[in-house]
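Before I ask anything, let me first share the structure, which is written out below as structure tokens.
The other protein chains are all here in position, but one chain of the complex has been omitted.
Take a look at chain A:
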Amino acid sequence: MTVPSSTAVQRRWRLSSAPLLEVEWDGERLLYHGASGETHFLNATGARVVERLREGDADLDELLAALDPESLGIAPELLRDQLDALLTRLDELGIVIGTTTA
């Protein structure tokens, strides 16, 4: 597990290497995490984050860009906070791994 979020450091995020299986219905995505055996529900934001991380590592700014705050109709700062909380939660669940860079 990585250290809690802090604005003082920039972290890069990647998906864990454990198998992730997904299905999507009506904009809701179900994620099966092979390492824990747990099934999780992701909303559209969560699903886009996982999609982006499948393409490669990303930091918070890169993930924010992928989410396109304007299209979501959420203020960028609010979305940033929500994204930070989401990544911390996904990290706790073992789905993503954050690494701190200087």
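Here, a contact is a pair of C-beta atoms (placed from the backbone, for glycine too) under 8 Å apart; a residue touches a chain by one contact, two chains touch by 3 or more; residues count from 1.
In this text, contacts and distances are computed from a predicted model.
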| item | value |
| --- | --- |
| Listed names "Molybdopterin-binding protein", "Imidazole glycerol phosphate synthase subunit HisH", "Anti-sigma factor antagonist" or "Hpr(Ser) kinase/phosphatase", with the criterion being the UniProt name of the chain not displayed | "Hpr(Ser) kinase/phosphatase" |
| Positions on chain A contacted by the hidden chain, ascending | 19, 21, 23, 25-26, 28, 30, 32, 34, 37, 39, 41 |
